[in-house]
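One structure, pasted below without further comment.
As you look at this complex, bear in mind that one protein chain is not there, while each of the others sits in place.
The first chain written gets the first letter, and so on, giving A, B and C; residue counts start at 1 in each chain.
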Amino acid sequence: MVRDVFTVLAVTAGGFFFLAGTVGLLRFPDTLTRLHALTKADNLGLGLVVLGLLPRMQGPLGMLKLVAIWLLVQLAGATVSQLIARAARPGGPPP
Amino acid sequence: MTIALALDAGLAVLVLAVASWTVGARATFPAVVGFVSYGLLLTLVWVRLGAVDVALTEAAIGSGLTGALLLGAAARLRAGEAPAEERPGAILRLVAAALSATVAAALAAAVLFLPDPAPTLAPAAAENAAATGLGNPVTNVLMAFRAMDTMLEKVVLLLALVGVWSLAPDPLWGGRPSPSHQSDPHGVLAFLARLLPPVGIVVGIYILWAGADHPGGAFQGGTILAAMWLLVMMAGLTEPPPVSRRRLRLVLIAGPAVFLIVGLGGLWLDDAFLAYPVAYAKPLILVIEFAMTLTIAATLGLLLAGPPERKLGR
Amino acid sequence: MADYLVASSGFVLAMVALGLVRVVRGPVAADRMMAAQLLGTGGIAALLLLAAATEVPAVVDVALALALLDAFASVAFVLGGSQAQAGGPDATESHEHGA
Partner (left out) sequence: MSTATVFGLFSAVAAGLGLYGLITNPQPLRKILAFNLLGSGVFLFFGVVARRGAAAGFGGDPVPQAMVITGIVVAFSATALAVALVWRLFQETGRATLNSDASAGARASGADR
């Protein structure tokens, strides 16, 4: 029961951050601010979803995989946003 | 209408919207980004259809490797794109639309009037599962019941690679393919290319290993290994090997060769080509899968790297 | 509980799908790639929620594969773009045609 409440709270909060990320991506004025909104929000969003689902996984291997997924997305997201930001600078690839 | 069915319907509408964008967008690059998103959403569709093995393949190949291949190509070919006015005339488009609608309607009718109960080979696959000792029915089909298909498919991969290589101009034959990027060895990309592959190799081998009893297997594991190899090459941490290197070619034929040897052994020891002696079925399949994983990783990586573009010894 | 998880999976998916409007609007290639990246993260979250809802642990492996390959396509995009503008036979050739 406590586990269910925890999951609902964390997953709902995660969903909220996905909402925030999308709003930022759609409403922010230029490419670099949009990138900022996106990276902050989607990593927190996924992080909260992972946190909420952790107690529902069977065994330590399942939990390890969840955390690994979150870390991988963090790493990839951080690197790729650096690269995308460089590409978005003047002189980057055209649209 | 249950929540799950609502999710399915929403997912189908979403994927169709992305597919229409891929076909209808004016410029090529946005269309390719649409296609990458399409591949990702397709992974979810496969999960909803209960085909987790296929979802894994789609995630690795459909959205990962194909996405990288097409995005890279779209970026490089930007200059050569045909202007929009070269689109065909209204009559041709109308005829094409009519033809496509007919095909779609025929397929839809086939879906709606499928026989009930549906014909299935699942019971046959379940009955014979004991013969191989593997728990994953899809791996059973791939490696034992329809092993001939899988072996020939390895040959197709090899032929495609020979085709790609032979597109190199004559003087460059035998040279290195070139995703040659002189990137900063201390930059972010090199950082990612140092950190990700160790994790990726563990995951790739895990998925190969899990494939015996759970969704996974040689295709999916090999694809992940290929992606990690390519990442290291793209970051400029290692050179793509020259295509004339003998060791490379041995790796490329290892999968089909081991498959063929085991198959011929079946002819000799048992009664048919590719018949595994029951006592050794599982270890034999694992040996083949291991060789296949290496071959798949090397072949997919080189397919993406493209034809040789630099002379040997430079 | 399973219904809640499926519904949240749908919600996350709907959110990141809205972000795909950026693929249509652009204006630059980087914006389009960002939308695809958000879709990737959202897709992973949706898969994890589905895995928990249907209690099929193997779906987590699918999410793991996606997480590994997510970065890969974006890297190819950035490198392809920088290669096209930094020169090579293609860049000079297209210049000839423009002239």
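In the analysis below, a residue touches a chain if its C-beta (ideal position, glycine included) is under 8 Å from a C-beta of that chain, and two chains touch if they have at least 3 such contacts.
These numbers were taken from a predicted model, which means no experiment stands behind them.
The omitted chain makes contact with just one of the residues B:Leu40, B:Leu142, B:Ala210 or B:Ala291: B:Leu142.
The hidden chain makes contact, of the residues B:Ala130, B:Ala160 or B:Ile261, with B:Ala160. When the omitted chain is restored, the residue from B:Arg76, B:Arg194 or B:Lys282 that touches it is B:Arg76.
Annotation for chain B: contacts to the undisplayed chain at residues 1, 4-5, 8-9, 12, 15-16, 19-20, 22-24, 28, 31-32, 35, 38, 42, 45-46, 48-51, 53-54, 57-58, 61-62, 65-66, 69-70, 73-74, 76-77, 79-82, 86-88, 92-93, 96-97, 99-101, 103-108, 110-112, 114, 118-123, 125-127, 137-138, 140-142, 145-146, 149-150, 153, 156-157, 160-161, 163-164, 167, 217, 219, 296, 299-300, 303-304, 306-307.
In the analysis below, only the chains that are shown with their structure count from here on.
Under the stated contact rule, the graph of chain-to-chain touches is complete, every pair of chains being in contact. A straight line joining the Cα centres of chain A and chain B is 27 Å long. Averaging Cα coordinates per chain places chain A and chain C 12 Å apart. Averaging C-alpha coordinates per chain places the centre of chain B 18 Å away from that of chain C.
With touch defined as above, residues shared between interfaces to two or more other chains in chain B number as follows: 29-30, 75, 78, 189, 192, 196, 199. Among all residues of chain C, those that touch two or more other chains are 26, 29, 32-33, 35, 61, 64, 68, 70-71, 75, 77, 80-82, 84.
Of all residues in chain A, those touching chain B in their complex are 68, 72, 75-76, 79, 82-83, 93-95.
Within the complex formed with chain B, the chain C residues making contact are 3, 6-7, 9-10, 13-14, 17, 20, 23-24, 26, 29, 32-33, 35-36, 39-40, 43, 46-47, 50, 56, 58-59, 61-62, 64-66, 68-73, 75-77, 79-84, 90-91, 93-94, 97.
Note for the complex: chain A touches chain C at residues 4, 7-8, 11-12, 14-15, 18-19, 21-22, 25-26, 31, 34-35, 38, 42-43, 45-46, 49-50, 53, 56-58, 62, 65-66, 68-69, 72-73, 75-77, 79-81, 83-88, 91-95.
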